[in-house]
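The complex is shown incomplete by one protein chain, all other protein chains being positioned as in the whole.
Naming follows writing order (A, B and C), and every chain is counted from residue 1.
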Amino acid sequence: MAKYKQVYGSGINPLTHLGQNYLEVDRSLIPNILQRLRDDEHFDYCVDVTAVHYPKREKAFDVIWILYSFERNERIRVKTQIADGESVPSAEPIWTTCNWLEREVYDMFGIKFDGHPDLKRILLPDGWKGFPLRKDYGILQQDNEWVQINLGIESGQ
Amino acid sequence: MHDLIQYIQSYLGSDKTPGVAGNFFWATVYVLLVFVGLSVAVIAMNWLERKILAHMQVRLGPMRVGPHGLLQPIADALKLLLKEDIIPDGADKVVFWIAPFIVVLAAFTVFVVVPFGPTHAITDMNIGILFMLGVSSLSVLGIVTAGWASNSHYPLIGALRSSAQMVSYEVAMGLAVVSAILMTSLNATNTGTLSMIGIVEAQKDQQVWFLFKFFPLGIIAFVIFAIAMVAETNRAPFDLPEAESELTAGFHTEYSGFRWSLFFLAEYSAMIAVSSIAVTLWLGGWLRPFPNLLQGATADLVFSLIPGVTFLFLGAICFYNTARMPKHPLFRIQTIGLAGFGAVLALIGLVLFVPVVRLWVSDIFWFSAKVAVFMYLYIWYRGTFPRYRFDQLMKVGWKVLLPTGLALLILTAMVGMRAELIAQVKEALHL
Amino acid sequence: MNPSLTQNPPVATSFFFYGIAAIMIIGGILVITRKNAVHSALALITTLLAQAALYLMLYAPFVAGVQIILYAGGIMVLFLFVIMLIAIERNMKERQFNKQWLIGIVAAGALGGLFIAVYTTVTRTASGSKTIFPLGSSSYAEGQNTQGIAALLFSQQAGTYMFAFEIASLLLLVAIIGAVVMAKKRI
Partner (left out) sequence: MTDSKSLSPLDLDTPDKTFLDANELVINMGPQHPATHGVLRVILRLDGEKVLGLECVIGYLHRGVEKIAENRTYTMFNPYVDRMDYVAAVSNGLGYCEAVEKLLSVEAPPRAQYIRVILTELNRIASHQLWLGTHALDIGAITPLFYTFRDREEILKIFEKYCGARLTTHAFRIGGLQYEAYDGFEKDVKTFCSFVKPKIDEYEELLTTNRIWLERTKGVGVISGKDCIALGVTGPVLRASGVKWDIRKALPYANYKNFDFEIPTGENGDTYDRYIVRMIEMRQSLRIIEQAVAGIPEGPIMAKVPKVMKPPVGEIYHSIEAPKGELGYFIVSDGSTQPYRIRVRPPSFVNLQALDVMCRGQLVADVIAVIGTLDIVLGEVDR
């Protein structure tokens, strides 16, 4: 990873926690780094794409790619920080599997992925308002209006 | 009173079926008998299928309604009759209403020519086998209209599959039937017959079941028919039209209650009908097994006792299970019921030993026993095989059964006319 | 043996004939008046079945059986097959009788004239000497009907229809191949 550090400078920051490697990458470097990780470092399997919400931070979201290389038998996480409303380039052209995974992140956090072929809700119904895995979304909260209209339940609960 | 007895006796001594004799009274009696017998057979088949399948699948099957679930089919029938009759909103009501009746009519009408014995048939038509194939093919109409009238995707696909399947397997079936009919013409006058009774008589005259005729041609024809008939009745492994996992229930998805039960009735009576064709054409119809190997009065006597022995044996099974019933007071009614059922079976067995009855019934018994073997096979298939895919089904029908059937037909004709052929070849060589 | 069992009692011919004929005519009218093509097809099936019954009354069971197998059981199923796959709703809105009614009337008139001509010829035959069917096709007993047809078609002495019969089947084969070629661009 050292050579990446040289190339990209402060935009990339390799770290290790509990024996697991991860890279903190600047948002602007994301497409480049992901592409190079697959092509040059053989991380050919994207295990998961997910996000974490930190409402108190200025850049409120962590987006995390978990990658695995069959050749090196090694896992790595790529992590970037983005602000609410900011979008991330889609990794769908790099790993097809990101299609649904990114849709789920969009569904749950409202993070937009640029260049995603069909970015829409996946687990929640299409007309739903709100993004449940954000910290400001209460555990009992739901889209009462949607429930009233689509399920015909008056109270909305 | 005396006239009446004489009338009945004169009929019993007749060598013609009521239809051929033009006797409307006896024809009506036979129609009623066949109708009732068929309904009972379907009910019995329902129970047997569930029980046999259950035992193949390491479970017990119906056990609650009556001893060993004997009354389960009746309970089911009652339930079906009392269920709400739902006609979907967008359905074509008239066609939706007619469809099950077409299927049932087609399935029951074929039994007009089924020969349970030399005189035990409603009528003996000159075109018997043709009539059976023709009328049974009419049930496709009912299925297609049922699927269309439901105004829903799954039934429509089911109906289309079903009609394509039945139309294509009829061809292979027809070829196999023709090869059996060719065999009937091997007699002094060189004329064959299409009459169901005539076909069995031909097997009797030629002293061989057509299954073993021109070995292995007879067996191949029989196998083609046996495969095609399963496809024709939409049963596993060819049950695509009602493939539960793909099309929920196929063409009768939208049917419920009484109408659905009509489809059920039709399916089972169609199974019995095609089995009857197979038995008549290849398994010697009402003829008892080994007619030429075990001849003589002793063998005749032994074989004529078998029906009675069978029923006694069934009765004995019932009594054995009565003894095994739990001794709890709650099971008292069930125990009594099973014992009663066994007693009835045993009584029937005893009656079957009476010489007059024995002679009269043995034909029907052998015919039914052979059909029952096919019914068991149907259940066995269902327990064993996965389902064919539609293109594979068509492939089997058109690319395997049809060419085999054609080749078989030509071969049968050649073997049947080998004397003439050899003579002609010799003649040609001399020239 | 009771004599009443051996003799053939007369079938209620005229009663059945008029009944079956009425069914046929009603069926025929329904075929051309129904707007729903599936209903028309069902009416046509009724007509064809009634026709089979008429053949039976003419002591021609083989033709009746073939009529049921081929027309009611085979061809009509394919008819229904095709009808169900096209949009019925749109067809229902189309005009019932299209512009070919003139040709239709002419054709129907010609067919009717032919029937009348044949009818008068045959009735004259009963008393006179003129015949249009020289072979006397009704000479076979009912029980021998099928064998009779076979003899007529295939045997060397009685009939010379063998060639025509085979040609007809070849024609059908050509039609099938044509249909396949037209329907499938790539086989």
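Assume a residue touches a chain if its C-beta (ideal position, glycine included) is under 8 Å from a C-beta of that chain, and two chains touch if they have at least 3 such contacts.
Everything quoted here is computed from the prediction, not taken from an experiment.
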{"item": "Chain A residues that touch the omitted chain in the full complex", "value": "17-18, 20, 22, 44-48, 50, 52-53, 64, 66, 70, 73, 75, 77, 95-97, 99-101, 104, 108, 120-127, 132-133, 135, 137, 139, 150"}
{"item": "Touch list for chain B against the chain that is not drawn", "value": "53, 56-59, 153, 157, 236-237, 239-240, 243-246, 248, 382-392"}
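We adopt the following convention: only the chains that are shown with their structure count from here on.
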{"item": "Chain contact topology (line, ring, star, complete or other)", "value": "other"}
{"item": "Highest C-beta pair count, chain pair", "value": "B-C"}
{"item": "Chain A and chain C: spacing of chain centres that average the CA atoms, whole Å", "value": "72"}
{"item": "Inter-chain centre distance, chain A versus chain B - centres from mean C-alpha coordinates, in Å", "value": "64"}
{"item": "Residues of chain A whose C-beta touches two or more other chains", "value": "none"}
{"item": "Interface residues, chain B side, partner chain C - complex", "value": "6-7, 10-11, 13-14, 16, 21-23, 92, 94-95, 98, 125-127, 130-131, 133-135, 137-138, 140-141, 144-145, 147-149, 156, 159-160, 163-164, 167, 170, 191, 193-194"}
{"item": "Contact footprint of chain B on chain C as seen in their complex", "value": "1-2, 4-9, 36, 38-39, 42, 45, 61-62, 64-66, 68-69, 72-74, 76-78, 80-81, 84-85, 142-147"}
